[in-house]
Every structure is written in C-alpha cells, then in structure tokens.
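All protein chains but one are shown in place.
Each chain carries a letter (A, B and C) given by its place in the written order, and its residues are counted from 1.
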Amino acid sequence: MRTAPVLLAGEALRRALDDLPGWKLGGGKLQKEFRFGDFNAAFGWMARVALLAERMDHHPEWRNIWNRVSVALHTHDAGGVTKRDIDMAAAMDRYAAAASADSRAG
Amino acid sequence: MRTAPVLLAGEALRRALDDLPGWKLGGGKLQKEFRFGDFNAAFGWMARVALLAERMDHHPEWRNIWNRVSVALHTHDAGGVTKRDIDMAAAMDRYAAAASADSRAG
Amino acid sequence: MRTAPVLLAGEALRRALDDLPGWKLGGGKLQKEFRFGDFNAAFGWMARVALLAERMDHHPEWRNIWNRVSVALHTHDAGGVTKRDIDMAAAMDRYAAAASADSRAG
Partner (left out) sequence: MRTAPVLLAGEALRRALDDLPGWKLGGGKLQKEFRFGDFNAAFGWMARVALLAERMDHHPEWRNIWNRVSVALHTHDAGGVTKRDIDMAAAMDRYAAAASADSRAG
C-alpha cells in the first residue's frame, strides 16, 4: 500500500484537491474539519482511520473535541503533500460519509 | 440511559424481535452475525459498540473473525432478554447500516 | 460516576494538582502532554480514555501526532476545572503508566 512519497504541487495538487470536497491547503498541509453526530460516531471514525494509518504507516495530526475532529495531513519525509496524503484524505471522507449515514438513520 | 432489567418474554419479546431483522433467540440470548466489508469496518463498528456498552454499562458477548462479528446479548441479572438488550441490538443494527453504507461507497 | 460539577479553585485546586504530576493550568484548563512508545500505544491509550469518557459523559479536548497526545480538560457547564476533570486526569495517568510499562517491557 505504501507508495513512493512524491511531492504533489501546482496543477497536480489542484486536481487532487478538486476530488476532495472540503479539504484545503494550509501551512503546507491538507486540512479539514469533520463534524459527526456525537462522540461515539467521531471516535468510531477515528478508530477506523487509526487502523488505516497503521496499515499505511502514515499518521495524521488530529484534534478532537466531542463530535468534531480537525485533521492535518502531510508527508514528513517529502516535506509536503504526497499521494499518500491524498489517499488518506479520500479514505477519511469515505469513512465519514458512512458515519453520517448512521446519523441520518439514527 | 439505564433501564430497569425487566425480562421480556412471550408476545412482548416476539414484537421486539419483529423490529430487529436478522436477530434470533438461542440459548436465552439475542443472537446475530454481522458481516462487514473488511476488518477495518468490522473493528470500527466494534469500537462504537464498545463505547455504547460502557455508556450503558451493558456488554455483549461477541466473537470476531476478520470481517465477521457474532453477537449474543442477554441481561445476566435478569436471567434473560430485557429492554437493554433490545436497545443494544437496535444500536448495533444502526451502526452496521452505516458501515455498510461505507462499503457500498468504497 | 457523575459528580456535581463544583468548580475547584484556590487551595482546593492547588492540592488536587499536587497529586497530578505533569499537569498544569492553562486557559482555565488542566493540561498535559503524554508521550508513548509509538502510535499503537498512544491510540490504545486513547481508546481506553474514550471508553471512560463515554462512561463519565465527560470528554477531553485532545490532539494526537503519532506517539504524542496533548490533553486539555475542563467542565464546560461549570466554566472551569471540577472534580470530574481531576478524576479523568488521574485515570489518564493510570492508563499511561500502564502503556509505559509496556514500552519498558517491549
């Protein structure tokens, strides 16, 4: 699953961001704030992301307050945003869509 | 959140089971096997159930092999199935519906 | 487990802090940075704290980067630090001592 940490910049990075609604660049990192129905949904999402992080050996910076999680992603070795950050951001969105499906249902 | 552990039986139990598709009685316990897209989804679901279990102070018997989780619920103090088991079963279904929404999307 | 959110201040707060090595007050909150052997130990610790948080219905603000977790505790309803924050801080220390025992052993 590990891909070479090639730095994304310029047009390539812009195109990648087009597919990641709500994500923006800040301080050289991909950033987003997620909001869930409650702490249960937020931490369940964090557990899934943590499992993926260990699998990818690529870990987010994140901050949680009850139902909110703020995330910042970058690849330390590459000094910026790489494909691995894009992959993790996409997975976070996918897991969050699921958690929201639950909130609507619950 | 804690409700008095009143034993459910007969008609009351049958009606409760009608609202819980896939659950059946076995050995005096509510039982179901859940199947997820992968271990990540299965354990993310378990994390949510674990958080609820601590909140309710009511814990499942469960067995996990990769993407499958078999569950048995009963209320030890009451010697059978109570409203707390029904509530936990309904929450498990709700969380699992979410995880499946993710599997479809992913 | 829920105790009335009585605000701690002055001498009572100072005495409570004496029993919580490494914790300090900042912005009206109890603060500490924990450092673990790796992400596995850090997130395992977070899982335990999350379970306790649901049980107490009292949730931390926390920020994780790989093996580090920064925590801030306060009781929103009371507008400051209460016995519930002290209890949670003590539990966090207890869980962290365990995780460190593992680091030493591993």
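Criterion: a residue touches a chain if its C-beta (ideal position, glycine included) is under 8 Å from a C-beta of that chain, and two chains touch if they have at least 3 such contacts.
Remember, predicted model here, so these are calculated numbers, not experimental data.
Enquirer: Take the complete complex as the reference. Which residues in subunit B touch the chain that isn't displayed?
Expert: 39-40, 43, 46-47, 50, 53-54, 59, 61-66
Enquirer: Could I get the residues of subunit C that touch the absent chain, sorted low to high?
Expert: Contact residues on subunit C toward the absent chain are 39-41, 43-45, 47-48, 51-52, 55, 94-95, 97-99, 101-102, 105-106.
Enquirer: Against the chain that's been left off, what residues of subunit A make contact? List them.
Expert: Those residues of subunit A that touch the unshown chain are 47, 50-52, 54-55, 57.
Please note the rule applied: only the chains that are shown with their structure count from here on.
Enquirer: Report the inter-chain centroid distance for subunit B and subunit C in whole angstrom, where each centroid is the mean of the CA atoms.
Expert: A distance of 31 Å separates the two centres.
Enquirer: Using mean CA coordinates as chain centres, what's the subunit A-subunit C distance in Å?
Expert: Those two chain centres are 26 Å apart.
Enquirer: Going by the touch rule set out above, which residues of subunit B reach two or more other chains?
Expert: 47, 51-52, 55
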